[in-house]
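Presented below is the structure to which this report refers.
Only a single protein chain was left out; the remaining protein chains are all shown in position.
Up next is chain A:
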Amino acid sequence: MFAYVVKRLLSLIPVLVGISMITFLILRLTPGDPAEAYLRLSQIPPTEAAVAAVREELGLDRPLIVQYGDWLVKALTLDFGKSYATHRPVWDEMMFLLPATVQLAGVSLVFTLVLSIPMGIFSALYKDGWFDNFCRFIAFTSAAMPNFWLGFMLMYFFALKLDLLPTLGRGSWAHFILPALTLSFSYIATYVRLLRTSMLENLEQPFVLYARARGLQESLVIGRHVLKNALLPLVTALGMSIGHLLSGSVIVESVFSWPGIGRFCVSAILNRDYPVVQCFVLMMAVVFVIANLFVDIAYAWLDPRIRLKGESS
């Protein structure tokens, strides 16, 4: 297992180099000049002289290959340069903003799991009952409901009308509830449907019949045999969700004024803030690869067939 993990981590190197090159090129092929974007942000007319001065200051007047080489060498020491927009070191900005996003994503993940697993189990066990229909309704609603709208509705009722929760920002743990619920809502619906389907498939399997025939308690049959197997697709989805929760929280961060990385990076994309975008893409690549690695490890733990196959090979 250790060798497998090391191998997977080493495979990150060519992935990151490839991604950095692609990101670097795509950014520069996209219309829009970061120097002009900076001037626009500063409310300075983009005269030729002003643009030239900013381009020189940002090092954009050098050949592309030199710019990339310079960036790559520095990136190896976690020096991702300075943000064009804020003039602060990108790594410092990321490390300052990342904890807020990680906290939000973490709480959302907890919400997702705590709500979706029992709901998924109940939906499967009470197939076509009122609870199953209720969960189906939630799933369809969440698919049709944009995040920002849900965020506003939750804010309107729970913060403004009922005055139960804070409206915006960060501070106490109460500030987590609305943004985390908004962020997790669509995942909850997906996971409930996923777990329900998987549970139903597993309930039909011969090993369930055999377990019951052995006289095992129903709670053991459901919990140890059916649920454990039914969780496999959920684990796969979870691996992808971690990356999405970290990188896709921009709308929730904007609605709830959450000072996280999503908001920062979307404005960086719009402002052609190359160093920020490059760093963000790399970070997300690492997150996705590591999350998938954890998924694979969890798979081996949950499914003995994979574990034993791995050990025998």
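Quick note on the criterion: a residue touches a chain if its C-beta (ideal position, glycine included) is under 8 Å from a C-beta of that chain, and two chains touch if they have at least 3 such contacts; residues count from 1.
Methods note: contacts and distances are computed from a predicted model.
*Asks:* Quick one: the chain not pictured, UniProt calls it what, "Integral membrane protein", "Nickel-binding periplasmic protein", "Bifunctional protein PyrR" or "Dimethyl sulfoxide reductase subunit A"?
*Replies:* Of the names offered in "Integral membrane protein", "Nickel-binding periplasmic protein", "Bifunctional protein PyrR" or "Dimethyl sulfoxide reductase subunit A", the absent chain's UniProt record gives "Nickel-binding periplasmic protein".
*Asks:* Quick one: say which of A:Phe24, A:Phe80, A:Phe256 or A:Phe288 touches the chain that got left out.
*Replies:* In the complete complex, the chain left out is touched by residue A:Phe256.
*Asks:* For the full complex, which residue in A:Val90, A:Met155 or A:Ala300 touches the chain that was left out?
*Replies:* Only one of A:Val90, A:Met155 or A:Ala300 touches the chain omitted from view, namely A:Met155.
*Asks:* Of A:Gln67, A:Gln103 or A:Thr167, which one is in contact with the hidden chain?
*Replies:* Counting the whole complex, the residue in contact with the absent chain is A:Thr167.
*Asks:* Could I get the residues of chain A that touch the absent chain, sorted low to high?
*Replies:* 30-33, 36-51, 53, 57, 85-87, 96-97, 114-115, 118, 121-122, 125, 152, 155-156, 158-160, 162-174, 177, 217-219, 221-222, 254-257, 259, 263-264, 270, 272
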